[in-house]
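The structure appears right after this line, and notes come after that.
Removed: one protein chain of the complex. Kept in place: all other protein chains.
Labels run A, B and C following the written order; every chain starts at residue 1.
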Amino acid sequence: MKALRIGMVGYKFMGKAHSNAYRALPMFFPEAPIQPQMAAICGRDADAVQQAAGQYGWAETETDWRNLVARDDIDLIDINAPSDAHKDIALAAAKAGKHIFCEKPLALTLADSREMLKAAEEAGVKHMVGFNYRFSPAVRLAKNLIESGRLGQIYHFRAWFLQDWILDPAFPLVWRLQKDIAGSGSHGDLGAHLIDLAHYLVGDIQEVIGMSETFIKERPLAENMTGLSAKGSLGGPMGKVTVDDATLFMARFTGGALGSFEATRFAAGHRSTNSFEINGSKGSVKFDFERMNELEVYFTDDQEDVQGFRRVLATDAAHAYSHAWWPAGHTIGFEHTFTHEMLELMEAIHEDRQPSPNFHDGVKCQAVLEAVERSVEERRWVEISEM
Amino acid sequence: MKALRIGMVGYKFMGKAHSNAYRALPMFFPEAPIQPQMAAICGRDADAVQQAAGQYGWAETETDWRNLVARDDIDLIDINAPSDAHKDIALAAAKAGKHIFCEKPLALTLADSREMLKAAEEAGVKHMVGFNYRFSPAVRLAKNLIESGRLGQIYHFRAWFLQDWILDPAFPLVWRLQKDIAGSGSHGDLGAHLIDLAHYLVGDIQEVIGMSETFIKERPLAENMTGLSAKGSLGGPMGKVTVDDATLFMARFTGGALGSFEATRFAAGHRSTNSFEINGSKGSVKFDFERMNELEVYFTDDQEDVQGFRRVLATDAAHAYSHAWWPAGHTIGFEHTFTHEMLELMEAIHEDRQPSPNFHDGVKCQAVLEAVERSVEERRWVEISEM
Amino acid sequence: MKALRIGMVGYKFMGKAHSNAYRALPMFFPEAPIQPQMAAICGRDADAVQQAAGQYGWAETETDWRNLVARDDIDLIDINAPSDAHKDIALAAAKAGKHIFCEKPLALTLADSREMLKAAEEAGVKHMVGFNYRFSPAVRLAKNLIESGRLGQIYHFRAWFLQDWILDPAFPLVWRLQKDIAGSGSHGDLGAHLIDLAHYLVGDIQEVIGMSETFIKERPLAENMTGLSAKGSLGGPMGKVTVDDATLFMARFTGGALGSFEATRFAAGHRSTNSFEINGSKGSVKFDFERMNELEVYFTDDQEDVQGFRRVLATDAAHAYSHAWWPAGHTIGFEHTFTHEMLELMEAIHEDRQPSPNFHDGVKCQAVLEAVERSVEERRWVEISEM
Partner (left out) sequence: MKALRIGMVGYKFMGKAHSNAYRALPMFFPEAPIQPQMAAICGRDADAVQQAAGQYGWAETETDWRNLVARDDIDLIDINAPSDAHKDIALAAAKAGKHIFCEKPLALTLADSREMLKAAEEAGVKHMVGFNYRFSPAVRLAKNLIESGRLGQIYHFRAWFLQDWILDPAFPLVWRLQKDIAGSGSHGDLGAHLIDLAHYLVGDIQEVIGMSETFIKERPLAENMTGLSAKGSLGGPMGKVTVDDATLFMARFTGGALGSFEATRFAAGHRSTNSFEINGSKGSVKFDFERMNELEVYFTDDQEDVQGFRRVLATDAAHAYSHAWWPAGHTIGFEHTFTHEMLELMEAIHEDRQPSPNFHDGVKCQAVLEAVERSVEERRWVEISEM
């Protein structure tokens, strides 16, 4: 059994999720050809990173990612720092010959993400991007149904990622609401996932047109810059929100399907409704991440008196990853999208191939994100090939 | 086209529902071999019955059912007066050679209901009992699936009819809460429907054991004795509730299936959840009357990666009665269970056969109702054959 | 009690629905200040219209709408002939001083619909347009919640009307697939309803951009030109489909909300999913016509441990129209959206005011429909004020 020595930059939401995945792999997927070794975790705040290391189970800590990248006892750099830091770390990691796992969005701009891809390719390292929703068993089932032709020709893809955590005008100006750090708002944070799912399930997008809005234009300055549950209060100093609260767009796929996308943080009642529906000539599927173990499936060739969407609980022996978990009917949680993601990473490295999704997928996603942004600014349809 | 001249006794909830069904038949089922003619409506309050006649479209009125029964221009007596009046009217109608449609429960006691059946049989008239839920298209679909063997051998029938309209202790003592008029409470009102559905879908019951409770034992005397939305207030004179608020029972079917039944008016949040599920060796079905156009259907022989309950909207061309209504996907409401019921009545009379369900079914239901009551009193299993 | 003498042109799907509503009014809404009198029905096929008159309960028949309009014993012309006939009949009716009820879409073009509005206004008659979905009790509840401010400021409106009845390439070229008769396809047929609901619930639209597709470009010529369940077969002569199979668009409301609209007849598994969701600063609502008695409602100020979408069954005493129907929990069907619609028509005429929705609403809807079409052709955002 080979071990892959991981050096991870970041220790907040995604750092916790990745750590948990690394811990889960040997327990639930002992057959993985490589297992991760949680070598070192890196963050600027020495005390905080020390505490995270203890809690998550990392052997050592670093406070400067340059040091981490420079260590020769590290095989892979896992980047889940805020988005504005992705590029520099990735470039350095590639240069140092490390494999790279980078959270989405790959970078703040398409140009940056292309630079990252180029660096990784030139260095000959493995690269992966964190589109974790691909790894829900129910999403895998959707993929299988499409690839095997059981849905026929795809006509429609509609997807929406709805949240409500910044609905309150008193919610403070955390980093995710600042363009220079986050790149964009709901678009890059939520829409990026939808775009990747569209690429994964339906294929390439030919052209897009979008619309965007920042409903609340100023917010209280934040004491604590991170977290989805930060608290703020009105009455004190305010700062300008520089990202979108909501971005919608329509798309035409190269295969002829029509797409509809909506990402918003202003949908009251939706904590995290990441949902899509796909309609084909032979059937349809529906997914909602709040019920992530389920896929609704319809087939046009069912007997005529019993046609209807089936609620499939993707925990049966026939479903992806189910052998690793619990008996049929016993659901798994959000965190194991990452466990499955890291399994793919290990297997790809072992098989000396690029993981899927990798930086190519990150770049493709970024191209659509930017095409949408351009279409919003210029109020016109934008071809992805323009980008 | 023959017309069947109807004389109806009662003009409240059920009287309105029946009237509407008679009006709907020629419009939606013009192919019916006989159409109803709304000849006369009968009630004790001359003004009220006059108004009902005008509103519902009855040609004439009577204030004494004996007069109605005595008329020779009436072919069928429709009985939907309070339950304690069913027997006398039905016996007189039979004696007069009229066909009879009687609302459920057939009578206050099993003995009475048997007397009614005997009278109808001796008179050679057609008789029908108002188990209207059989006539939901989704219930018909369940019936078809079972009869054609598509669910295999039946193992389980579980059913519950949950309401909450008397949850408030200030709700007054209407006739439905008085044993001498209503016979029983939730048991005869709601449970009777479940029992009939069990008979219809699964078959005969061999033995039962029940439990029963009256949670609120005294209620304000009612000013207005009828209606499910009567208003009362605490602080004034009170009367004793003499029927059950809730009755549950277990049953063993002669075919080997196990049954579970629950009827209650104390289930907060349930306005009228009339629901059942049936599990067989090859599949299952689920029904909830609040979504009466839908049937959930499961088959064990679906492909192993797409097994799940299908939500079938029973409005397709393949579904019972759908040709009469609207395009697929356009639902119908509660009232048309009665329209379909009356269609069966017309067809049966035309074909010179007994309608289904008829007084035999009413008696069978009453036998189970009383067996449950005996099992509650005597705290033991009671065989239906004892009754 | 005044009677309104109706002359109706058309006797297919909508003709049946309107007839049923006229029949239902006196029974369920006896308090209506005016009741319809089903005076005459008109269609070109004498035998067919004669049969429809008998089945639906119309006193007389006509085979030329010009004759119908010319009769002085008619107060209102109800137009539900195919869309290409709306304009001429409406102009003639207005000229003859008749009130007008016209099915949607009002006309094939915005110009025509404006001409119709102008004619009706100059004639001083009452005019109504058949956006029946406004009259679902659950939609009324949504309206009340918005108007009373209980949802706060509206941020998002998303709506989709999904059907699948032409998914099969062998489905024939019925009139609804021909531009010269139907005006447009899914856009005018389904999208029009969504646009009207948006106007009704959220307000005016400022600008739109759309996309459109005809997935199946040729179909078998139809033997029978009408009906949603027509049968065709491949192998014979084919004709060109001249309308859209699917049209999507985005919109910006003048009040600042973002809108997303999708109408398609290619969504496998959706017989008639007419659904919308509205997100405001204080809450959200969701509606799906396949469960038309229900509205899902969310409030941000619910106690923090019990926040969630409520499934409200809009059959309680507190809900619109419920007094006319059945006890709480007993649902009504599609057809009674028309019953309520006709109630509004009667009340408006009695009160000498324009019904709502009227031809102004029809014109507004047509303006958005055409703005979307222009935006599709010219591949750009189109202001409604351009139209």
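Operating definition for what follows: a contact is a pair of C-beta atoms (placed from the backbone, for glycine too) under 8 Å apart; a residue touches a chain by one contact, two chains touch by 3 or more.
If you're wondering where the values come from, they're calculated on a predicted model, not measured in any experiment.
Participant: Could you tell me which of B:I146, B:L248, B:M292 or B:V363 touches the chain that is not displayed?
Facilitator: B:L248
Participant: Consider the whole complex, including the chain that is not shown, and state which of C:A111, C:L234 or C:A318 touches that chain.
Facilitator: Within the whole complex, the residue contacting the unshown chain is C:A318.
Participant: Among B:G283, B:G333 or B:P355, which one is in touch with the chain left out?
Facilitator: Of all options in B:G283, B:G333 or B:P355, contact with the hidden chain holds for B:G283.
Participant: Among B:A48, B:L167 or B:A318, exactly one should touch the missing chain; which is it?
Facilitator: That would be B:L167, which touches the missing chain.
Participant: Mind pulling the chain A residues that touch the left-out chain?
Facilitator: Residues 13, 17, 19-20, 23, 26-27, 30, 54-57, 163, 165, 228-229, 270-273, 290-293, 313, 315-317, 325-336 of chain A touch the chain absent from view.
Participant: For chain C, which positions touch the chain that isn't shown here?
Facilitator: 141, 144-145, 296-297, 299, 302, 304-313, 316-319
Participant: For the chain that got dropped from the picture, name the residues of chain B it touches.
Facilitator: Touching the missing chain: residues 155-156, 158, 160, 162, 164, 167, 209-211, 213, 215, 246, 248-250, 252, 256, 258, 260, 262, 264, 266-270, 277, 279-284, 298, 300, 307-309, 379-381.
One rule holds in what follows: only the chains that are shown with their structure count from here on.
Participant: Whose Cα centre is nearest the centre of all Cα atoms in view?
Facilitator: Closest chain centre to the overall C-alpha centroid: C.
Participant: Centre to centre, by mean C-alpha position, how many angstrom separate chain B and chain C?
Facilitator: From the centre of chain B to the centre of chain C is 35 Å.
Participant: Please tell me the distance, in whole Å, between the geometric centres of chain A and chain B computed from their C-alpha atoms.
Facilitator: So the centroids are 54 Å from each other.
Participant: At what distance in angstrom does the C-alpha mean of chain C lie from that of chain A?
Facilitator: Centre separation, chain A to chain C: 41 Å.
Participant: Can you list the residues of chain C that touch 2 or more other chains?
Facilitator: Residue numbers touching two or more other chains: 270.
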